[in-house]
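In this view, the complex is presented without one of its protein chains, the others remaining in place.
The letters A, B and C name the chains in turn, as written, and every chain counts its residues from 1.
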Amino acid sequence: MSAPAHITASASWRSDFPALHQKVHGRPLVYLDSAASAQQPASVIDAIARYEREDHANVHRGVHTLSHRATEAYEGSRDRIRDFINARSRSEVVLTSGTTESINLVAQSFCRPRLQAGDKIVITHLEHHANIVPWQLVCEQTGAELVVAPINDRGEVELEQMLELIDDRTFLIAVAHVANALGTVCPISRIVEHAGARGIPVLVDGAQGVPHLEVDVQALGCDFYAFSGHKMFGPTGTGVLWGREELLDAMPPWQGGGDMILEVSFDKTTYNELPYKFEAGTPNIAGVVGLGAAIEYLQAIGMQNIADYEHDLHTYMVSELKKVDGIRLFGEARDQASVQSFLLADIHSHDLGTILDHQGVAIRTGHHCAMPVMQRFGISGTARASLAFYNNRDDVDRLTAALGKASEIFA
Amino acid sequence: MSAPAHITASASWRSDFPALHQKVHGRPLVYLDSAASAQQPASVIDAIARYEREDHANVHRGVHTLSHRATEAYEGSRDRIRDFINARSRSEVVLTSGTTESINLVAQSFCRPRLQAGDKIVITHLEHHANIVPWQLVCEQTGAELVVAPINDRGEVELEQMLELIDDRTFLIAVAHVANALGTVCPISRIVEHAGARGIPVLVDGAQGVPHLEVDVQALGCDFYAFSGHKMFGPTGTGVLWGREELLDAMPPWQGGGDMILEVSFDKTTYNELPYKFEAGTPNIAGVVGLGAAIEYLQAIGMQNIADYEHDLHTYMVSELKKVDGIRLFGEARDQASVQSFLLADIHSHDLGTILDHQGVAIRTGHHCAMPVMQRFGISGTARASLAFYNNRDDVDRLTAALGKASEIFA
Amino acid sequence: MSESQTDMQDLYRELILDHSRNPRHFGRLSDATHTADGINPLCGDKLKLYLRVDDRGRIESSSFEGSGCAISVASASLMTVTVTGIGIDQAESYFEEVTQRLTSDRTEVSSDSSYDKLQALDGVRAYPARVKCATLAWHALHSALENKTTPATTE
Partner (left out) sequence: MSESQTDMQDLYRELILDHSRNPRHFGRLSDATHTADGINPLCGDKLKLYLRVDDRGRIESSSFEGSGCAISVASASLMTVTVTGIGIDQAESYFEEVTQRLTSDRTEVSSDSSYDKLQALDGVRAYPARVKCATLAWHALHSALENKTTPATTE
């Protein structure tokens, strides 16, 4: 890809995002915090407002026109999600409030009823708290054990050691597709291959996978895949749990309420079929409509184009960061998404964050909800710049210039 | 209140709701389905869009300007909710995805760890599935028993009989503030008084209470109060669990993830303080911003004005419905909110719904997620017209006229 | 007569109203070989379908019980009339025909003349929220013939 092509493409993508066109502390905003939450294209914001102004009613429960339109819009988004991740059927697409709820659902509904004391859940040292704490809770509830696969200094999973940890007491393996603090792309297919041969299900935390990679759950071969709308340019309060139909079918419901039942009486309650069994109560209808619009937007660009563009931009960012005096990079995996953690001299990440913000550059600082990663590297936090397809080389240059200012102040 | 005053007030309120100003099947929409999901004023829709265009970032975790603005907006809504229901402190205001999640949270986090086989949870025959199924699930998990207080033919809770069911094995009482299928306002203070004297906590399902009544949780004297944003003119995917601080404090977290922890390590995880302990993961930030705007809107009108206006309109609706040949009303409680179930001759509610929709009149039909109520009356469903402050007498007249058409078709 | 009322009468045709008021084959079949439950969670329509299939795969008799809206009852009634006396393969192809006809925009009329009566259901196509009512009994038929044990729904 030649430089001018990038610039053209990215400029047109960037113009679709209203939030990017503002000044912060008098400087044009450089938003490098998409891994925490991405901005939304106008088409998403407008789809939601249009839905609320014209079509809103409760779903699944009404014969009147608005209710029917709302249901079509909501279920239409489910179809789009199915297509986007290539799920076998729409029954496998459970709508949740986010990755966190998706993972908790699996912990409580898939694991808790069947986990025995002494069983193991295997995760990695790279995980976000959302892929740690739900397992800690269910282990506490059942006497199972949480086993953690180590990572190396580049921030890569030590695959051989991980595979050795997997034995016949392993009940489930839960691993990030892309690690949020370090950007590492994990070797899902190797893990799935090993686990599959032993009949051990694999959950993939795809919160950072879906925004950066083309995801095909059937090709990945995993059993559960969890992700959030707000990391993929859709609204907060939306998320997905994809699961294999056989597994979802065999799970008891998680929450009780409307929509997840076929029949309720005080003697006997019959649960609804998939995916509704796991969708108790009025869902985030407007949010899901927005998520559908976000996917439509992403599909128009093409996830492979996004991945290529970001790879190139990330390479540029790394090379520019390396020129900054006193920089230390964290996360130098051979396969890494466009997320980069770093520290500058002995400046605390939090101070860096404030100084950069003052230059209009928004980065995330701290532990990134991945404290064990910080413990692994013996630090309390990092500064993290995460790139989306709406960022460009100019953003990277503004970042490195702002780091220069930080060095001056703390000189 | 004199009739012209109503008309003037309601007309101006009505004009704030974009969705009401459209035609359905060629007729101006008459929206009588607010109990399923209410429409939103333009101020809510615009607040969300403005948030997404200008302020969006993840909350609680960032030092940069947008993250700070997003956090202020999100936490500002919490303060508004605290004020709206008169909670003692913001620590007591847990943000959820809706009433359903709020109730499931209490069932799983308050009840499940402590319920013993033989303990009882007392509910009423009026409840929505969201206030039945979570208790059925936790009873199944623990061997506790679900006990149901009867209702009379008017749809009122048989209070004396209910109080007799409460004994020293009663662990919790869960009751609707306002019943969704029949509109009954339940005698919360009588129940709370009786339960309080015995140290039994009371959860109030306020999904239909908050849109119609002035709610003061301290004056009500209950222990938990659950409600949804979308029933109170705010967005779907938002809700609240209010709980007494002492109770919430003593409960283990429900879901694990980011934001609900202070520190995570593989040895020991320390949970965050209230209310964050119960808010795992990225919340529905935009939705909560919208909920704050909805409360601002409601407070400007005043809940007491709303209750008065609706009471008057409901009285009118009941008297007009009673003039319709072959009408049967369900729910004639002495204290009833502006929700009315009915059937016409032997026309199935579903057919009524379609015929009315064709006249531009949107009502809900079926079991309203309250199958036990239907079983109690020996019917499979009702037609339900629910009024909000944006409805007026003209809407009621359109309803009765449309019922006339239905009689013609099924003559 | 208003325009909207005309439309309505395309949905509630005479034949539909007749079958909904006087459903044929209503009741229990004590010697059924196949049964299935159908539930439409949206509106609470519920039915139980009974079939007696003989050795050669012919549906000797059929009946249904349950409660539902005019459309679902009429559709169930019309269905039992249609499938009684035919082979299960042909019944399955009716299932295909009816569900496709009602859920797609296909308007061509089946060449099969025994489909005539079922055309009374065509008015439902203009009411997408009601299509599930019309197809419920047919889904139950399909379940019964496939010997499924979970209730058929129209989701």
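One rule holds for everything that comes next: a residue touches a chain if its C-beta (ideal position, glycine included) is under 8 Å from a C-beta of that chain, and two chains touch if they have at least 3 such contacts.
As the structure is a computational prediction, the values presented were derived from the model and not from experiment.
Colleague: Which displayed chains does the hidden chain touch?
Modeller: Touch partners of the hidden chain, whole complex considered, are A, B.
Colleague: Which of these touches the unseen chain: A:206, A:290 or A:381?
Modeller: For the chain that is not drawn, the touching residue is A:381.
Colleague: Which of A:137, A:321 or A:355 sits in contact with the chain that's absent?
Modeller: Of the candidates A:137, A:321 or A:355, A:355 is in touch with the missing chain.
Colleague: Just one of B:35, B:63 or B:115 touches the chain that is missing; which is it?
Modeller: B:63
Colleague: Could I get the residues of chain A that touch the absent chain, sorted low to high?
Modeller: 25-27, 347-351, 353-355, 357-359, 365-367, 371, 374, 380-381, 405, 408-410
Colleague: I need the residue numbers on chain B that touch the omitted chain, in ascending order.
Modeller: Missing-chain contacts on chain B: residues 60-64, 67-68, 72, 261-263, 270, 272-273, 276.
Heads up, the rule we're going with is that only the chains that are shown with their structure count from here on.
Colleague: Hey, how far is the Cα centre of chain A from the one of chain C, in Å?
Modeller: Computed value for the inter-centroid distance: 45 Å.
Colleague: So the centre of each chain is just the mean of its C-alpha atoms; given that, what is the distance between chain B and chain C in Å?
Modeller: Here chain B and chain C have centroids separated by 37 Å.
Colleague: Going by the touch rule set out above, which residues of chain B reach two or more other chains?
Modeller: As it turns out, chain B has residues touching two or more other chains at 25, 350, 353-354, 357, 365-366, 371.
Colleague: Send over the residues of chain C in touch with two or more other chains.
Modeller: Only 42-43, 129-130 qualify.
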